[in-house]
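Here is the structure we will look at.
Omission of a single protein chain aside, the complex is shown with its protein chains in their original locations.
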Amino acid sequence: MDQLPPDTPRIGVDEWVASVEGKRDRYTGVRGAVVKRWDSLPPAARVLVFAAPAAVFPFLTTEGNVFRYGLFTLVYALLALGLNIVVGFAGLLDLGYVAFFGVGAYLYAILASPHFGNHWQAEAAIPVVIVATAVVGLLVGLPSRRLFGDYLAILTLFFGQAFVIFVNNANRIDFPFFGHVDLTGGSNGIANIDPFNFFGYKVDSTTKQYYLLLIAVALVLILLMFVNESRTGRAWRALREDPLAAEVMSIPVNRLKLLAFVFGAGVAGLTGAIYGTIATAALPGDYDVGLLITIYAIMILGGFGSIMGIVVGAVVVSSVPELLRSSANARPLFYGAILLALLVKLRPWRLLAAEVAGLAAFGFAIHGIASAAYPRLVHGESIGSGLFARALDHWMLFPKNPVKIADVAYILLVAAIVMYPQLSRLWRTVLLPPLLYLVMFVWENLLLVHIGGATRLILLGALLVALMNIRPQGLFGTATVEIV
Amino acid sequence: MNWSLFFDLTVSGLTLGSLYALIALGYSLVYGILKLLNFAHGDVYMIGAFLGWYTLHALGGPVNPTFTGAVVLLLMFIVAMLGCGVLGVAIERFAYRPLRNAPRIAPLISALGVSIFLQNSALLVFGAAFRDYNTFDLIGVKTYNIGELFFSVPQLLTVVAAIGLMVALTVFVARSRLGKAMRSTSFDREAASMMGIDVDRVISVTFFIGSALAGAAGVMFALVFGQIYHFMGFIAGLKGFTAAVIGGIGSIPGAMVGGLIVGLAESYATGYLPQGSTFQNLYVFALLILVILIRPSGLFGTAAIQKV
Partner (left out) sequence: MRRRRATAIAALLALGAALAVVAGAFATPERAAAPAAQSGSDAALVKCGKTRTIGFMVPVTGPAASIGIQQVHWAQYYVSTYNKTHKTKMKLQTEDTQLGAPTGTAEALKGAQALAGSPNALGVVGPAGSNEIVGVTKSLKDAGLAWVSGSSTRTELTTDGTRTGYMFRTVPPDAIQGPTAANYIINKLKYKRVYIIDDQETYSTGLADTVEQKLKAAGVTVGRDGVSQQQSDFSSLIAKIARDTQLVYIPWQLTPKGIAFGNQMKAAGKGSVKLMGADGLFDSSFAAVGSHVYDTNFPLNPKSKIIAGFKKLHGGDGEYFGAPTYAATQVVAIAIDRACKNGTATRAEVRGAIRSTKISAAQSLIGVALRFNRNGDLSTAKKFGLYKSNGTVFVPIPG
């Protein structure tokens, strides 16, 4: 089915029509069959589809990998699920969400660490943490009754900032009635947090923490699926789509908003307590905007309001940067992504073949000219060993001292990519090989060199922009249509 | 009362405030038209500061400039403003335009992507080390004093230039055809396009102006405070954003007043409140929350009218 260009306003098409269209769109081919099967699964079975491979994961790999990929994916997923209640279900743009995560971690640290000498059992500490965080959520949610959209976002954003400043400096505050209490350890944070201790059973290894998190995620997932179908869930969606109409339908808007805040904060508090035991410390910088961005990226990548999408989003956002830590992984990932994009974009395969041939020829031509005229440009070597790297040496330019040239090439490349879509079709076809060559030159000479540092984040940023361009509704989201 | 302290704090607050106002204007202009929080704005400001630095060094550096200080300074501003303006237009073209009819949160993520991208590209290309403008060498800064009251040339320059730019912008928006088009587009995009206004062009111009102002602010910042580095856009963006909100996001006079309020509040908080500089940001945020709670749409903002 033809897709309308995204710029065309679809005036007068309401959500129901859009969703039917969307369904019809999806019911074709293999993908359609998969979607159909998926839609007919009961929610719990859907959870199993994701939980089963996750439960096997630790048997397949090392503890370090379980920690880097598994634990962080699950922590992010759990946080995003909680955020999804507030933003995805109820439509309240909460930018202070990670502060609740921090409140959970600090509360657990206060209850179970040498800082105050408390060592509570987990079965007592966890409920206290969840309830207390939920109460904080309630307090922050109170002003939300008065505020709309972006202003709520701003208020919560600054609540998050205020939290960070507070915990970073709380050791300098003299509290009324109590006098001087070093509540949060200031910039040093609170260290040596106890592992969870359930009736004497200690959750103290990476594997155990992983399974604990997995249970938590599965429970929250199931809970959310039920809530989603419940009266409250439907009321939340009504609230998200149109608060005014919802109010007219005598939906208790204020109570629902607060409820969403409380739920979200509770989940974040639980996650915070778990993360505290993983990191074994509650440090002020850990609950700042950076994490907020990650969590939002997960939620929106996965698809706004889609529960399973969030799990997939968490896997993507937490593992891609980790995979990119080493150049051995980065190279195949990078070229794989480019190849995939070409396969999708260049439709008649003859065109693709012609472009690739053009690229190869262009490379040899440039390399030939350079080695004859400017031998300094080919004196360097590509990074790494193996056939591919050595083959590249005979095709790609590797200047002896690439720093300056590569910087200029990088700026050129960014400019070229911005300009490229503005060209006519013919020029785009002709100029694709040189552009690809430039991409590869910058990658090999600059980006790959800095793969552990700036490159990872540059690619993450580019990925976010590109994905939003391709699928603004997220991977698993359905397109909603503005009703005019 | 210690008048000399008060004067010092006021001068510093006004200097900072006019920088914040320039950044806030970019947020407000874009928000007014697209209802989009352009999170990449702070990083455009950072790029502006670097463009100024490269211009300065292309012209022989601060100690031995090719031209006299004033000309170099002017060129730095021009390059930074043009460069940032073009960058802003490119960002809009590439990251926001395809998303114009997407759910409102999608461009927000796209903006975050651009922000991460710019920050780390700067790290890659400009390097991690701090760069210094060496203003002292460039314009032979003297400190002037009237009795106990001190102020320096870059501070004066910043305040004057910022006011000049703001007046120019106000006149442009109020008088010119394009300004009129901008106002009508921000009022109702669809109606404007039906009236024959080229909305795409208006949006491009808005991004150009907003980003150019950020570029100017970047150069001014570096002139007054010296150091520039790849992460500087983050905190400045946050402050500019606060200023825009306090003034009423979407409102041009609001952004200016908001900027000055934030700058002065920061300065007075540092000077007069207990543990002032430690909790400076907390005090500013408290002010912000107070303003939002009393006037949810900011000082100069108009309350959003719900369409049913």
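Lettered A and B in written order, each chain numbered from 1.
As a working rule, a contact is a pair of C-beta atoms (placed from the backbone, for glycine too) under 8 Å apart; a residue touches a chain by one contact, two chains touch by 3 or more.
Computed from a predicted model, the values in this text were never measured in an experiment.
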Options B:Ile91, B:Ile109 or B:Leu123, residue touching the unrepresented chain: B:Leu123
Identified contact with the non-displayed chain, of A:Leu291, A:Ala330 or A:Val378: A:Leu291
Identified contact with the non-displayed chain, of A:Ala33, A:Ala124, A:Leu219 or A:Ala341: A:Leu219
Touching the absent chain when the full complex is considered, from B:Ser110, B:Ser186 or B:Ser267: B:Ser267
Touch residues of chain A, complete complex, unshown partner: 42-45, 47-48, 51-52, 55, 58-59, 62-65, 67-68, 72, 168-169, 172, 186-189, 191-192, 205, 207-208, 211, 214-215, 218-219, 222, 225-226, 229, 278-281, 283-291, 294, 322, 325, 450, 452-454, 456-457
Hidden partner chain, residues of chain B it touches: 5, 8-9, 11-13, 15-16, 120, 123, 127-130, 132, 136, 141, 143, 145, 150, 152, 154-155, 221, 224-227, 229-232, 234-235, 266-268, 270-271, 275-278, 280-281
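The rule is simple: only the chains that are shown with their structure count from here on.
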Residues on chain A engaged by chain B in the complex (per definition of touch): 6-10, 87, 93, 143, 146-148, 150-151, 153-155, 158-159, 161-162, 165-166, 169, 172, 244-245, 293, 296-297, 300-301, 304, 407, 410-411, 414, 418, 421-422, 446-447, 450, 453-455, 457-458, 460-465, 468-469, 472-473, 480, 482, 484
Residues of chain B touching chain A in the complex: 35, 37, 90, 93-95, 98-103, 105-110, 112-121, 123-125, 190, 238, 241-242, 245, 249, 275, 278-279, 281-282, 285-286, 288-289, 292-293, 296-297, 304, 306, 308
